[in-house]
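Here the complex is missing a single protein chain, while all its other protein chains stay put.
Our next item is chain A:
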């Protein structure tokens, strides 16, 4: 049997297909399935590299027509200004619709309370679910990757959420071949993860291959930072540093981009995409391990947040 098969993908075949080609094709297929089967899809867009790659793939999937979905951003109120600027530029450039759900509004009118540690990541869930309800979104694209975290590693590409936005890992639908089942009852929705099978390195290699522009904070720059729970957090109005947290200027970059209160910078002099790829390939720490304070809380922190409707 094997004598008749060729090695498509291995060098030498006229029908070569690299692993990046395979990942791109799979993600495009997922976007088109959703466009074909759902009424009101939306892309969660944070201005982070994963959501930027998602948007890039969506643009390719429907070219030369415009992307048939809008964007939804849950703005924690503590986002990096460079990232918000990037978001607005991108929306403008591609003529997209942007729906912003603001955590700050919820805090200001008392619907949410600031946590003692100042971390706003867990506060995103309620505004996210409200926005999904208000927008009557039935499919919500997320940039989550299975290589990020061990609970994410278990999630399907089409992940059904109940009326409360909750994920039940014990009741996931079987998902075979390329047959995604997006059926859901009114009030339920489906989270869709086109980058499920991508690794951090794949994302960067794809960004390099496609020449995708990113917010500048992904590349090495000097910044005033202070140390909290073993992470370099950016100094600023959002709440840091406290009196006993000295500020220093360091050459850093961000490996992930999220809320300023819990996204750590890494020491880095990688100023170009090639240098970033080399740095990641050699890194001994995972992306979240190096940069996220919120996952260090407990063994199942991510699973618990996902059960409650988090991304």
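Following the convention adopted for this analysis, contacts are C-beta pairs under 8 Å (C-beta built on N, C-alpha and C of every residue); 3 or more make two chains touch, one makes a residue touch a chain; residues count from 1.
Just so it is clear, contacts and distances are computed from a predicted model.
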Leaving aside the chains on screen, match the unshown one to its UniProt name from "ATP-binding cassette domain-containing protein", "Iron complex transport system permease protein", "1,2-phenylacetyl-CoA epoxidase subunit B" or "sulfate adenylyltransferase". "sulfate adenylyltransferase"
Check the options A:184, A:221 or A:250 and report the residue that touches the missing chain. A:184
For review purposes, identify every residue of chain A that touches the missing chain, sorted by number. 1-2, 4-11, 13-15, 17-26, 28-29, 32-33, 35-36, 60-66, 146-147, 149-151, 153-154, 156, 160, 169-170, 172-179, 181, 183-185, 196-197, 199, 201, 205, 209, 277-278, 281-286, 289-290, 299-300, 303
